[in-house]
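Removed from the display is one protein chain of the complex; every other protein chain stays in position.
The first chain written gets the first letter, and so on, giving A and B; residue counts start at 1 in each chain.
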Amino acid sequence: MIGAVRECAARLAPLVLLVALVIVVACAATFAPIILQRRVTQALIMLVGVVGLYVFAGNSGVFSFGNVGFMAIAAYVSALLTMAPGQKSVFLPDLPKLLAEQHWPAPAGALAGGVSAAAIGALVGFPLMRLSGISASIATFSILVVVYVGLGNWTSITGGQNSLMGLPNYVGLWTATIWAAVSIAIAFAYQESRGGLLLRASREDEVAAKAAGVDIVRHRWIAFTLSAFLSGVSGVLLAHFLGTVRVETYYLDLTFLIIAMLVIGGAGSLTGAVVGALVISLLTEVLREAEVGFSIAGTHLAAPTGLGDSALALLMLIIILYRPKGIAGGREIGFPSRSAPVAGRNDVPPPNSFSNHELE
Amino acid sequence: MREAAQVLVDAVSVGGLYALTALGIGMIFGVMRLVNFAHADLITFAGYAILLFFAQSTALAVVGAALAAIVLALITERAAFRPLRGANPETLLVSSFAVSFFLEKTLIMVVGARPKGVDFLPGLARQVDVAGVRLQLLHLVTIAISLALLAGTTWLLRATRLGLEMRAAAENFQMAEALGVRANRVIAAAFAISGLLAAAVACMIVAQTGLVQPRMGLQLVVIAFVGTVIGGLGSLPGAAIGGFFVGVGSILLQALLPEALRPFREAFVFVAVALVLIVRPLGLFPSRSLRQRV
Partner (left out) sequence: MSVRSEAVLRVEDLTIRYESVTAVKDATFEVGEGEIVAIIGPNGAGKSSLLSAITAIAPRARGRIEICERSTDGVPRSEIVRLGAALVPEGRQIFTSLSVIENLKLGATIRRDGEIASDLEAVFAEFPVLAERRRQMAGLLSGGEQQMLAIGRALMSRPRLLMLDEPSLGLAPMAIARVYDKLTTIRSRGVAILVAEQNAARAFAVADRVLIMSHGRFSLSGRPDEIKAHRDFDGAYFGVMMSGASWS
């Protein structure tokens, strides 16, 4: 009886601990000045995005460079549905009447955004998941580009390259925290589900998994769709946090940031995704301050613009070279056990495909 | 009819650029299983080298571009990719993404993010009369140079010892080594050639657009990527052909799509690509060495 409870606790430990971590961070932020709170909110929004990417990339071993495209889609959908018609007529005079009239409450808009992203993800993922890992990764670039160019040119609906402003600003610290916790829970539930486990198995050894009858394509597709949903949610959160949405935001720089967070944190585990998001957010904050600079004795010292980005790229390379499994090392965070550890997922670090220096 | 010829020439010239880019990417993939995202920065750095030298002399600018790209390629190989030899392609792709980002942001730190104008090869910016059709000289030169480089690369691969070693290494690296093929030599050669191809592409892009900016290589590479996937990863002719078709396709689509749909050209390209991949997930010319033996 005790053994079963202990095993259950061990199994749920990562979920509990990660959610607790997020809540602790949020609580700590409430004592900080508003500016810092906003940074933490943004970090938590990024966390949702990283977790979204992780759901697909971490479980399947295939990297997607297109998830920021889903963020964009969801952001625009939510914006269009939740912006006041008056605002919309200012920015989007050519908007079709049906859309111009809509004025949905925030949660409905957010859900619609996430679902739209998921729908596009399902549609687009269908041909892509049959590709071999590396081909699929490359093909996901095109998702990013197509969304960027498409939304950027669809002036009547999106305003093209211009910002849409006046989005309802409902994403504060606690909204972000709740969504961070929810996304962690969803990701956890997925990776512990039968589908998630089968997908992870295929990540290790595709041939063996196929031989065992695992339909890799279908499971990848499911993970991709879920991943699109969560990424979409993070896009919605970002848009309603900033109050504006602009195509340029959802392109290569954001893609790099999210990928860096996942790789540095460790793409093999949910812990890695969470830790990566938080640590890198902290790091970029420090670097940004360095770029802003400070004044000492009348002179202004500041790092050149772009240093923060270079440094992040360098850090990512260093991690790939010297600690390829990332900070979390492919392991999930767990309760320290007092007696002999119960053999379970927490004990065996899932070998991370981003760390296998295999012989050809 | 005349317009069709002009569009066709435009399409073929763009196709040529994408073919060269895809070839450069495919070459490195062949020997290392690395899809080199940083190829974009080879093009970009070559472009900035042109910026540096074009005022003195065209020849200097071209040589400078080639040197910049080749040296940068070799440096990235030595510093970033050599330690990762043998890693799986996913890891390599992600690292090349990081390398590319690093190079781009460092460049921005040094020269700034704004585009700069370059009046390179102004003599080519005119039209010539070919069989009664007025065509852009630059397009024709681009096509000629692309053909020359494709032919040159093919000759290198088929007629030289180095090329033979590269092709063998691309099919079965371990066996090639057992025969005495030196990994460093073959991989460095692949990088150097890709640098040369990148420099050529940069010259033509700069001549066509009159601009350099820190992301100039990116557009080409992202689309060339798709070309290599369609052509079949691991096949050099496949890469070139795939790149060519994506380039030609995008221009032809531009011309053929009704006005309202033109901005969504990329989406159509994607749909076309997706259709090809549904039918042939391994690409049009799948490389035998990549097919898993189940």
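The rule is simple: a residue touches a chain if its C-beta (ideal position, glycine included) is under 8 Å from a C-beta of that chain, and two chains touch if they have at least 3 such contacts.
Everything numeric here is computed off the predicted structure, so don't read it as measured data.
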| item | value |
| --- | --- |
| Displayed partners of the chain not shown (whole complex) | B |
| Among B:10, B:90, B:165 or B:266, the residue in touch with the chain that has been omitted | B:165 |
| Among B:103, B:145, B:176 or B:203, residue touching the chain not depicted | B:176 |
| Chain B, residues in touch with the chain not shown (by the definition above) | 161, 164-165, 167-168, 171-172, 174-183, 287-289 |
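In this section, only the chains that are shown with their structure count from here on.
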| item | value |
| --- | --- |
| Where chain A and chain B are represented by their mean Cα positions, the distance between them in whole Å | 31 |
| Chain A contact footprint on chain B (complex, rising order) | 33, 35, 80, 83-84, 86-91, 93-95, 97-99, 101-102, 105-106, 108-109, 113, 173-174, 215, 218, 222-223, 225-226, 228-229, 233, 263-267, 269-270, 273-275, 277-278, 281-283, 290, 292, 294 |
| In the complex with chain B, residue positions of chain A that touch it | 61-63, 65, 124, 127-128, 130-135, 137-139, 141-143, 145-146, 149-150, 152-154, 206-207, 210-211, 252, 256, 259-260, 263, 304-307, 309-310, 312-314, 316-317, 320-321, 324, 353-360 |
